[in-house]
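Only a single protein chain was left out; the remaining protein chains are all shown in position.
== chain A ==
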């Protein structure tokens, strides 16, 4: 028995040593990557960002210390939002909070159409949702170090885009940005990110356009995973069931946070297409077990993914997903479907009731 115990101990020690070596290697490679990003890539961003070498490094995950910077550059600032504009929106949001909390009713006329009650409800919802955004991290909740930042960004956004307002899911996106950027830069990235066509379609809850995205997704789903696709069809498992959460929160709620950040890395570079490619990578990774499940188990599985989801395996799976269908790329498939649905709406008055 003593011999056995010793053997076990030895084995355990070996395992730990191996783990430590693995960790050292990982840290060294992250350290090297940080140097490369800081000294080579970032100073020469315009010429280097789309080079093969950078793309490869990018795919492996951006080191946390440069992540925010790279995201900002990759997302860009098409909207030309300045820190001053953020300050103005934030000041306005604060004015509104003060006004509602003291029960005053001095409402400006400029965004007519959005009633005071609507706005108050949206302010209340922001407050409620902040407390329910990554609650286990304990940093965004009342009294936590990032609570005010999250509140500021969401509040400022409702003043910047009253036509969009606050929509559930936004708090997760803002939170992930806050973990990587200063408040004003996080706001700039947030607003520009939400301004992308796919995000606008979803956050404005443009039902027709969302369906077009789902339909485009299904084209690539069938192409990549025909057997699973048929199984889902047979079980009436439509993509909205799992995609809504994944797209609205950009995977930040459904994947472990570090893995979600890696998805964001490539999403910031490749755009919406990568969100759907990730979805297919997930389905492919779990194809075998999903094929054995019925409707409710698939739905439960996909809306609550395993917590120990292996990053390397997922990215290996995503890498094998083909984003080409009959020589058509994602954007082409999407455009064609959009055109179809527009024509369908125009051309079939009998269905308009």
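Keep this in mind: a contact is a pair of C-beta atoms (placed from the backbone, for glycine too) under 8 Å apart; a residue touches a chain by one contact, two chains touch by 3 or more; residues count from 1.
Convention: contacts and distances are computed from a predicted model.
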(message) When one chain of this assembly is omitted, its UniProt record names it as which of these: "Centromere protein H", "Ras-related protein Rab-4B isoform X3", "Acyl carrier protein" or "Sm-like protein LSM36B"?
(response) "Ras-related protein Rab-4B isoform X3"
(request) Using the touch definition up top, pick the residue from A:58, A:71, A:86 or A:214 that touches the left-out chain. (result) A:214
(request) Determine which one of A:83, A:98 or A:233 touches the chain that has been left out. (result) A:233
(request) Tell me which residue among A:102, A:136 or A:327 touches the hidden chain in the full complex. (result) A:136
(message) Among A:17, A:83 or A:304, exactly one should touch the missing chain; which is it?
(response) A:304
(request) Identify the residues of chain A touching the omitted chain, counting contacts across the whole complex. (result) 121, 125, 128-129, 132-136, 167-169, 171-172, 205, 207-208, 210-212, 214-215, 233, 236, 238, 240-242, 244-245, 248-249, 253, 296, 299-300, 303-304, 341, 344-345, 348, 351-353
